[in-house]
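I'd like to ask you about the structure that follows.
Shown here: the complex without one of its protein chains, the others still in place.
Up next is chain A:
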Amino acid sequence: MSSDEPETRPRQTIHDSTAPSTDTRDSRIGEGVDDRFNSKLREAFGASPFILTKFDEFMNWVRGNSMFMLQFGIACCSIEMIHTYAIKHDVDRYGAGVPRASPRQADVMIVPGTIVSKFGPRMKRVYDQMPEPKFVVGMGSCTISGGPFQEGYNVVKGAEEIIPIDIHVPGCPPRPEALIYGILKLQERIQNGESSPVVVKPYELEQFGDLPEDELVQKLADEIDEDDLVMRYNWADSP
């Protein structure tokens, strides 16, 4: 039967004609004028399809909505951080879900755990490697004060002793919901163009030769090179 009336076969009509098939489009648009490109937004703006804004504000808005996190696992909190990235909590919903393995590609560093003396200089180095502008979320009580290990001989009493921190998320560990809240708060701050408060950071990387001469420095003099970078911890002054 079909061989009798070849022109009724669907493929055939397309094949034989050079005109574009518009069936799908027609059925989508329906009757009347095609106003698909007139979005609600455009209607609101009226005839001019332009938005006037300050460039800074625009950049802040962009930054806040596309944060590249640094993949940075330190201690127990990092497990909850992974849970925040993973299924169920899925922080990608907020445009912040692609952990970058290299600090040079990251905007935001979540510090998830206890900082000890040996790791302090390394964390500082990783932070320095991130391009500006950069933001830091301190996750867990360890990054606030040293947390449960505050009295430890080897534990830095809070990450803020070494790098500036924008948002503190308390908890041990904070639940993923709490971390998401922290990230949203950070987005809000970035969008408003607020940066972290200036804090006094007692621990900095310095060249060994620049340290004030004291008993300890004299003792270490033959072990450490003059221009090696070092960090000096003054435990007695720690909170």
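Assume a residue touches a chain if its C-beta (ideal position, glycine included) is under 8 Å from a C-beta of that chain, and two chains touch if they have at least 3 such contacts; residues count from 1.
Please note the rule applied: contacts and distances are computed from a predicted model.
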Among "3-ketoacyl-CoA thiolase", "NADH-quinone oxidoreductase subunit C/D", "Tryptophan synthase alpha chain" or "Amino acid ABC transporter ATP-binding protein", UniProt-listed name of the chain not shown: "NADH-quinone oxidoreductase subunit C/D"
Residue, one of A:Thr114, A:Ser145 or A:Gln187, that touches the chain absent here: A:Thr114
Contact set of chain A toward the excluded chain (per top definition): 71-76, 78-80, 82-83, 86-88, 101, 103, 113-114, 116-123, 125-126, 148-149, 151-155, 172-173, 175, 205, 208, 211, 216-217, 219-220, 223-225, 228-236
